[in-house]
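Worksheet: one structure, shown below.
With one protein chain removed, the remaining protein chains of the complex are shown where they sit.
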Amino acid sequence: MFTYIVRRLLMLIPVLFGVSIFIFFVMRVVPGDVAQTILGTDATPAALAQLRENFGLNLPLYQQYLNWIGGVLTGDFGESMRTGKAILPDILTRFKLTFELTLIAAVISWIISIPLGIIAATKRNSKTDFGLRIVSLLGVSVPNFALATVIILVLSLYFSYSPPVGYVGFFENPIKNLEIIIIPAIVLGTSMAGAVMRMTRSSILEILRQDFIRTIRAKGAKEKVVIFQHALKNAMIPILTIIGLQIGTLLGGTVIIEQIFSLPGLGQLVLTAITQRDFMVVQGSVLFIAFIFVMINLLVDLLYSYLDPRISYK
Amino acid sequence: MENNAILEVKDLTKYFPQKSGFIKKTNNYVRAVDGISFSIYPKETFSLVGESGCGKSTTGRTILRLQEPTSGQVLFKGTDLLDYNKREFRKLRKDLQMIFQDPYSSLNPRMTVRELLKEPVLTHRLVSKKDAEKLVQDIAEKVGLSKEQLNRHPHEFSGGQRQRISIARALVLNPELVILDEAVSALDVSIQAQILNLLMDLQEELELTYLFISHDLNVVKHVSDRVGVMYLGQMMEMTHTDELYDNPLHPYTQSLLSAIPSTNPFQKKERIILKGDVPDPANPPSGCPFRLRCPKAHERCAIEKPAYQEVKSNHFVACHLYDQSENPKQARISVDPTSAAHTTKVDG
Amino acid sequence: NDESSDKSSEGNSDAEQTLKIANDQEPAGLDPHKTPAHSSVRIYSKIYEGLVTFDQDMKLVGQLASDWEQPDDNTYIFNLVEGVNFHNGREMIADDVKYSFERIMDEKTASHISSYFSDVENIEVMNDHQIKFELAEPNATFLTNLTNSSAAIVAKEVVEENEDLQQVAVGTGPFVFEKWVPDNSVTLVKNEEYYVKDEPKLDRVEYFTMKEEAARLSAIRTGKIDMTTLTSKSAVLLDKEKNVDIKDYQSLEYSYVGFNVEKEPFNDEKVRQALSLATDRESIATVVWDGKATTTGPITPAMGDWAIEVEDEELYMRDIEKAKKLLAEAGYPDGFSTTITTASTYADMIDTAQLLQQQWAEIGVKADIKQIEWGEYIDTWSNTSADILIGRNGSGTDPDRAMNYFFSTDGSANVWNFSNADYDKLVEEGKRTIDQDERKKIYDEAQKDLIKLSPNLLLVSPESYVAVRNGVKGYTPYAHNAEDIDQTYKE
Amino acid sequence: MKSFFKRLKNDKVGLVGCIGILLVVILGILAPSIAPYKPEQMFTEHIMEGPSGKFIFGTDEFGRDIFSRIVYGAKVSLQVGVIAVGIGSIGGLVFGLIAGYFQGVVDQVIMRVMDVLFAFPDILLALTIVAVLGPSLTNTMIAIGIVFMPVFTRIVRGSVISVKENEYITNAVAIGVSPFAIIFRHITPNIMAPFIVQITLGLSGAILTEAALSFLGLGVQPPNPSWGVMLNASRTYMEFAPWTILFPAGAIVFTIFCFNLFGDSLRDILDPQLK
């Protein structure tokens, strides 16, 4: 197992290397010109050319790549072409927010979805089940931007409330920070919950008819124990997969929610950088996000084997 | 005789890494099969008996490379099975079949019996798709499954019925060698009789060879030509069936035979109830694996592992009691007269 | 600290005056010489100052220059205000002015406004508080160009220390840069040593980036912010709100349809005119801008006298028959098929495109709409790779920009392949004519010419809206300086 | 197959879902005859009017009939959903099965490639694909499909890993069944439950992603309607013209709901133990 982890971590090297090459060339394939985007309509061709030169965009591609990756290897992700801000520190600060948002949203979604999924499974085809399925489907099929907008609207119109403006980090002012985070987290949480609930319901159903469940019942276990200890744990693998995916996606940034709630997260960074063709920022953040994904996936794989002793990695 | 064996197992071992903790570091190995050798000759039935957990199933699985062996050789008609590549071996599987111990988990819950039985036929292209149906119905009838049951799924059957499906699934291929892992243990006597008859008929008809893994010594006695007795991953005794039942040498075999339940409620017999349990195969005892439970154990058993040797013609045993090497110590040991075992004569 | 900021957020603290402004865009960077983005300008224009500026009536007044004289058409001598300090405490002197303009004109800087000062031949420091600019030719735009926020005076040592000014800002303006939380807020604090008496009134200004209109709307409603820009649609919603005032003003922007005039069929003037005739500008104003927009020529009405009346322009009066006739004359009696390209980022552009598609269909022009993402749009714009492009421009503060810059053959923003020798001559003359009345005549004519030539169809100029909480006083937006908060305070 | 329909007929819930889907499909196909107006037709005198006899779902900011736009939009949205999810799920199924079954190097390679794909901002991926293949709705759907692939792959692989541990897989190996057949005959049917759930989840995801990509000009081009685009465009009008958002949202929810009902009963029907 230990060697497995080491090997997986070593796999990071080719993966990140692949990502770096991929993203580097993608940025060159997609049409668009960072200089023009920055300088707008007023710039002379000379100024544009100069700016491109300043960014090193006139160098041969391999050279550009080597310059960039060389920097990355020494921990220097470069600076944003547009704002001149150092990229890595910016990514890390934003990641803190994104991470917090993800975590809270995930917890909210689990609190909602896993119990509901279980209830739906145990009351299969009853009215309760049906009702819960509708609710979960609403969660899945109502786009979260619509939900977010409705919440903002209702809160401001009927409760004269809107979340505080101006982001503060958790360690600066935890209360204000939570006040800022909580509504977007709820929105994200509910939309995640739908998927987790459905997955929970279906895999619990699958487990509940296994033979060993009967053994546990025969031992005199309360339904609670049967469900929460045994069925849930056994059903956890597909649930975990979906949770891992959701968390992975969220950690990559949630553009729309961040935008609606004016949160300085990773998603905003990447989106702006893409539309502005801020090559360096896009490259840096994609590399970073890829790193996070690989780590999340590793974690999920390790959790698989932690949950299921039959799964072991060599 | 050696060279015309259909299956020759040489020094087969299978160790399972044993893991502990969250990091699951391999800290030890379960010696499920620990260097056993035997041969099976065409058209014979060779039985493996032994305590639960002694490695019978693992032996069977390793022979078929359902688990890769740790070391050793498995020669099928003179060629080492381990030399085949995966594709070739898949073809060969038609001739090497196995019936699994557990009929509950070994059938795909989402296939109907018909699909389950058709699958091997079509996989090995025995007959055309059209003719497959007939073949399936034939075999189903032979194992006692009715036609309408073919459309059912495994969970709708009782344990015995499922076992019959498993048997049909293996036999439909007309294999040369069949490994039957507790194939009839789950069956009631009447069906068991029916299946055993079927197995014997098929053996005759198709010249099958069986490796019969069982702990039902009555059945073993009935079907086998030769029997090997395993204990803790090792072969303890091996000989012809009659010889074994009439003249068991190894104390373990003796206790096994004494434990056969009789079907006559009026005649309760004395038996050797062994103390203790099969030792942990991850930490086998020193010397003889059986010594901790052996009524006849002595000092030497703890120090030295008994050699597996032919003490009589075609009668192999691994016990210091029958050591024929010129170790003078051994001579002093004879059958313990206080032992509850009856009818054990030791001839030298 | 927390307490005081919380209080001020409710707007009832006498101790500290904090104005919270929400904007829809994140600043791109703070270097005035390098960043034209409006989202940046509104911030750095509070930190930096230039030599001259406009007053509310669009009259030139001094800022860092107390006054100036013009010994001849090509020479300007500025006297600098004395006792002005940069935010780092050093006094601002003529050397800084020279340095700043040299930086702008230095190719290496790649400044977007370097072309504004291409006529400048020499800058000479007379003494610490006097500086002379010598131009190669007379240039009527010189002074107005100086009012551009990007023509800011920066401190050399700050540039040298930080390589550029994107992340730092040390100017002479009323507010001092405090911090920038990316994608969230920029905070400025009062320049205690500001040389203009009693200004600014506010202690702090916080700019929040709130891209989502709904979020800005909700924040202004609940008073979490004091001021924000809004679209006309949201502005209507706030009419009922007691605590919020809506301030509107005619913007300097206008929407347009640009043609690649080298490509068939748009190389034919008649086709372009036909399309102009088929265009219902009123309806665009109504549908896209809720009626809060006026039809415009190349110079928007917000530029006051410079703009001509366009209502009576022949090509602005919708006439399907005439349009068809023109098309037929151009050889397209049955119309033609084409593609309208527009940026997906801006709803108004897409809406405009959809309306035009319907309107033009009436003369047989079948247009597909192709919306593209912003980065690609900019690329398409600069490479003229679309046949028809829909967009929005700012007409600047001097008519030269609107006329010369976008449409003369060498105009650096003329991406339309448009070239007309007479027109070129006219706008060049306009640039070189110092006399204002003379100049107006020239531009009147040029505008009429341009409308006739129709390299672009100029559509409408929308109004802009600022929503302001009641307690905010001393704030009036006007087109060329919509965010002037020097006099603003909170009750 | 016959018993499949028979069982579907018995499963009321699934039947409702199935009928709902058919309804939407028919709506999409027969749009020209069902919709009272052309989707791009503007009634400039009727801008932003609420539901009425003339416009049963009201009108949008151009005075276009929302009902007609929803009817026409059905086709685009369904297309996007089905094609994108089709690509994503089939790709994911194949790669997930291979990765989960063979494990080892193959698994590592496939999963790491998926990690790379997954780590890629979907917008960027879509932009790239459109840049390479040219802009069109189909290419956008391909892009969405590729974006979805890693998700399906992970889910499938996760289930395969646990299904693989079953004795019946060993049994099939012993029979000599080829890995290919084991994967398709034994493993695939046993991982259908999470897979079908993910498909139904993916459908709504795809319809909404199309809207997000339209935002970048990568989806359906105006004035053609799709539900996602309608929803997105009307977001700002929520307060004073709620019908502009309510009906497209309703259409999406309805469709997804029907797909889900159908998916659930499909899963149950495929499960012999629930007969």
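Descriptive notes on the structure:
First chain written, first letter: the chains are A, B, C and D, and each begins at residue 1.
Going forward, contacts are C-beta pairs under 8 Å (C-beta built on N, C-alpha and C of every residue); 3 or more make two chains touch, one makes a residue touch a chain.
Keep this in mind: contacts and distances are computed from a predicted model.
Between the listed names "ABC transporter ATP-binding protein", "Phosphoribosylformylglycinamidine synthase subunit PurQ", "Heme exporter protein D" or "Cysteine desulfurase IscS", the UniProt record for the complex's undisplayed chain reads "ABC transporter ATP-binding protein".
Residue B:51 is the one among B:51, B:119 or B:243 that touches the chain not shown. Only one of B:196, B:211 or B:294 touches the chain withheld from this view, namely B:196.
Within the set B:43, B:221 or B:298, the residue that contacts the chain not displayed is B:221.
Contacts to the hidden chain, counted on chain B, fall at residues 16, 18, 20, 30, 49-54, 57, 101-102, 104-105, 144-146, 148-149, 156-161, 163, 182, 185-194, 196-197, 200, 215-219, 221-225, 241-242, 255-256, 259-266, 268, 271, 273-274, 276-280, 282-283, 292-293. For chain A, the residues touching the absent chain in the complete assembly are 209-212, 214-223, 225, 230, 233-234, 307-310.
Rule of thumb we're sticking to: only the chains that are shown with their structure count from here on.
Hopping across touching chains, the smallest step count from chain B to chain C is 2. Chain A has its Cα centroid nearest to the centroid of all protein Cα atoms in the structure.
Using mean Cα coordinates as chain centres, the one most removed from chain A is B. In this structure, the chain pairs B-D and A-C differ in their number of contacting C-beta pairs, and the larger number is found at A-C.
With centres set at the average Cα position, the gap from chain A to chain B is 53 Å.
Work out the mean CA point of chain A and of chain C, and you get 38 Å between them. One finds 43 Å separating the Cα centroids of chain C and chain D. The multi-chain contact residues of chain D, meaning those touching 2 or more other chains, are 127, 216, 235, 238-239, 273. The set of chain B residues that touch two or more partner chains is empty.
Listed in rising order, the residues of chain C touching chain D in the complex are 213-214, 231, 233-234, 236-237, 283, 286-287, 343-344, 347, 350-351, 353-355, 357-358, 368-373, 376. Those residues of chain A that touch chain C in the shared complex are 30-33, 35-48, 50-51, 54, 82-85, 90, 93-94, 149, 152-153, 155-157, 160-167, 173, 176, 258-265, 268-269, 272, 274-277. Those residues of chain B whose C-beta lies close enough to touch chain D in the complex are 61, 64, 66, 90-94, 97-98, 100, 102, 105-112, 119-120, 123-124, 153, 155, 166, 169-170, 173.
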